[in-house]
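Every protein chain except one is present and positioned as in the full complex.
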Amino acid sequence: MSKKNIIIYSLILVFGLSAPFLFPAYKLQISILWVLTILALTWDIQGGQMGYNSFGNILFFGVGMYVCSSVQIGMFFPLSEWTASGGEKTFLHTTSQYFQGFTYGLIFAGIVPAIVAALIGYGILGLRGHYFAICTLGIGIAAGEIAGGIELIGAGQGMTVPPWPKGIGGTELRSQFFYYLCFLTVCVTFFVIRLIYQTRFGLVINAIRDNEDKAEAMGIHTMRYKIIGWVVSAFFLGIAGGLMGNMIGYIEPTEIAFAGSTYGVFMVLMAILGGKGTLWGPVIGAAVFHVFKEGFWTFFLGWQYVALGALIIVIVIFFPEGILGWFREKYPENFGEVVDEVDRTAQVELT
Amino acid sequence: MGIILEVDQVYKHFGGVKANENVSLNVEEGSIVGLIGPNGSGKTTLFNSIVGTHPIDQGSIYFEGKEISSLPIPAVAKLGLLRTFQQTRIYEKLNCIQNMLVSSKPENDTVFNIFAKVPHNLTEKSENLLKFVGLYQKRNLRAGDLSFGQQKLLELAMALINEPKMLLLDEPTAGINPTLINGIIDRLIKVNKEFGITLLVIEHNMRVIMSLAQKIFCLAHGQLLAEGSPEQIKNDHRVIDAYLGVQ
Partner (left out) sequence: MDFLIFKAPILMVQASMDGILLGVLFALVAYGMALQWGVMNIINIAQGELVIMGGYIAYFMYTAGIPPAFGVIVSPIIMYFIGWSLYKTIINRVVERDMFISILATFGISILTQQLMNFVFGADVVVAQSNFGTTMLFDYSVTLPNAKIFSALVSIVFAVALVLYMKKSKLGRAIRATSQNQRAAKILGVDTEKVYAATFGINAALCGVAGSLIAITFTLHPYIGLPYTVRSFMIVIIAGLGNLPAVALSGIGLGVFEEFADYILGTEFRIAAVFLLLVVILVYRRFKLSRKREYLK
């Protein structure tokens, strides 16, 4: 790790750990920022690094959310009665039940979407380009519509998640608990992704982006890499979904869990805004987007979605390379790659 | 030495176009074999048929005695039968070294290998092979920034790091500066002699193919027109007629 990196990482770590005390009023907002960062980072595995622009990764977020709370509830109480009655009024998780349920919930929230990704991956990831994009768009929306028809998980009404147990400190402790859990998750996600980008996997998915036919002709079973990449994305997205559902305290199919028109679009936008196909781009994009959104959202008074639509258009037209891409172009010494003039003009020599 | 590649009565039609029509040929292990023919005579199509880019209509293809015509593309490559492309294909946003690293052959794409670090000695090996094709100075450039001819050389190096048993080269000297052609001939002979790789080479440059190949096959209109030593081919009237456009 270079000196510059150590400074950056320590600054982020210090900020992440102290933020709840420095900005107590924004604890929830910053927790959501960490979740958004996970969304952008995992989207970029496909969209940026592998060249498979998915509009359906929200599927895994939503599945994780529903799986997490279903496990949390179903471990101790009948799920159908809970959803039918607005369960937290009739059933009560003890403190140990709550944390036990939440732990298992998060584990399954990671595993189940990962399995889903592996199962559908073979079919879906055989599509390329815009066919892949539109197909995944269809999957994301279909998932929300289907979830909205299943009674067991509350259909269109949605379901509540187990409330924070009474008697161990109130909302203050709750928000801190979720804050640090989100921060931990984003850190783990970041470092896992950083690690795998440095392996053969990272090289191969870049190769798939640049020329998949060539990669196959060179003996690479590209499908394996594509599926594994999707499984990694799905795993972390699922956990993020489980966290998000619990943080909000209430789950609903099309606006929260399979929220294609918000989080589903945000993840694409954040990655592109920051600079897709880079490690830090999605992180920067998430931060900038979230600050912008929270800072100005209220000024738009109902015009938020008009602003969002306009923002998408402006970004893809004027900044398709994103913030990091812009810096790379502008300051290649610091951000980009500098190529020696001697190397550039060198002639081939065969003697 | 045995037969390493056997193409047996292969047919490949695209709609009405008979791109390969009853083509049979053998390549001996360790040899350099040429494949010539006028434009559109089906040479590239034959390469595609061999490595499985498209399924063939009829016939069979054996590599080291194993029928490969129904294998998926990566599986054929894994057996040690690689090809380069007439229109270069490289990973344009990766630099030359990365292009080399990703082309090296892992034992197998198991999850363990997929997430393994790229071994250190591989970088050195890549650099040596880039030196071999004269691209060492350009190793840190993005492959997409190379010229067409340089990309052809990079593609050759990428194939070599994969350590194939046999290489199908589609016009290796196309777009290459004439002053470098002797260098290429020399390298290809080294590849054959020192690395022990069997070569099947498509080439339009007669001087190159005559000085490289021990045996030459000539295609015309999708069919095998003639085969023989460079001397025989040079003096074969049918070949001369095909090139001059006489039926």
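Order of writing sets the chain letters: A and B. Residues in each chain are counted from 1.
Basically, a contact is a pair of C-beta atoms (placed from the backbone, for glycine too) under 8 Å apart; a residue touches a chain by one contact, two chains touch by 3 or more.
Every value quoted in this text rests on a predicted model; they were computed, and no experiment measured them.
Among the chains present, which touch the one that was left out?
Its contacts among the visible chains are A, B.
Touching the hidden chain in the complete assembly: which of B:38, B:52, B:80 or B:183 does that?
Hidden-chain contact among the options goes to B:52.
In the complete assembly, which of A:45, A:141, A:203 or A:324 touches the absent chain?
For the chain that is not drawn, the touching residue is A:141.
In the full complex, which of A:89, A:128 or A:330 touches the chain missing from this view?
Only one of A:89, A:128 or A:330 touches the chain omitted from view, namely A:128.
Could you pull out which residues of subunit A are in touch with the chain that's been left out?
53, 123-124, 126-131, 133-135, 137-139, 141-142, 145-146, 148-149, 156, 261, 265, 268, 272, 302-303, 305-306, 308-313, 316-317, 320
On subunit B, what residues meet the omitted chain?
52-55, 72-73
The definition used in the following text is that only the chains that are shown with their structure count from here on.
How big is the gap, in whole Å, between where the Cα atoms of subunit A centre and where those of subunit B centre?
43
Where on subunit B is subunit A touching in the complex?
Listed in rising order, the residues of subunit B that touch subunit A are 51, 53, 73-74, 77-78, 82-83, 85, 89-95, 98, 101-103, 105-106, 109, 111, 113-118, 133-135, 137-141, 145, 149-150, 153, 158-159, 162, 177, 180, 183-184, 186-187.
Residue numbers of subunit A touching subunit B in their complex, please.
Touch list, subunit A to subunit B: 196, 198-201, 203-204, 206-207, 209-211, 213-222, 224-225, 228, 337, 339-340, 342-344, 346, 348-351.
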